[in-house]
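So, chain A:
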Amino acid sequence: MESLAMGGYGAYVWTCFGLAAAVLIINEWRVRARQSAVYKEIEVRIKALEESA
Partner candidate 1 sequence: MWKWFHQLASPPHFYRIAPIFSAVLLLPGLALIAYGVYSGLFLAPMDYQQGDAFRIIYIHVPSAYLSMMAYMIMAVAGGIGLIWRMKLAHAVAASAAPLGAWFTFLALATGSIWGRPMWGTWWEWADPRMMSELILLFFYFGYMALRGAIDDTAKADKAAAVLALVGVVNVIIVHYSVEWWSSLHQGQTIMAKDGPAMDPAMLYPLLANIFGFTLLFGSLLLRRTRTEVLFRERRTRWVKEMILAPEGQS
Partner candidate 2 sequence: MTDRERPMPSLLDGLIAVARRDLLLAWKRPGDVLNPLFFFAMVCTLFPLAVGPSAEQLTFSGPGVLWVAALLAMLISLNSLFISDFDDGSLEQLLVSPQPLPLVGLGKTISHWLTSGLPLVLVSPIVAITYRMQGDVVLVLMLTLTLGTISLSLLGSIGAALTVGLHRGTALLSLLILPLSMPVLIIGANTVSLAAGNETYSAGIWALSAYAVGTLSLAPYATAAALRISNE
């Protein structure tokens, strides 16, 4: 398709858009992963303290 080829510059243009998507997705994933990791870690510690109390 002509639009995919981007007048010969396709590789450059699509790489850039792909990079942008990757950066956004990676950061989205990292934010979520860190939130659940931190939450779980605190949860485990607090529940353990409750148990021994």
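We take it that a contact is a pair of C-beta atoms (placed from the backbone, for glycine too) under 8 Å apart; a residue touches a chain by one contact, two chains touch by 3 or more; residues count from 1.
Picked so that all candidates are chains of the complex that A comes from, given by their letters.
Please read all numbers here as calculations on a predicted model, not as lab measurements.
Colleague: Looking at this complex, which of 1 or 2 sits next to chain A and touches it?
Modeller: Candidate in contact with chain A: 1, the rest do not touch it.
Colleague: Which chain A residues qualify as touching candidate 1 in the complex?
Modeller: Within the complex, chain A contacts candidate 1 at residues 3, 6-10, 12-13, 15-17, 19-20, 23-24, 26-28, 31-32, 34-36, 38-39, 42-43, 45-47, 50.
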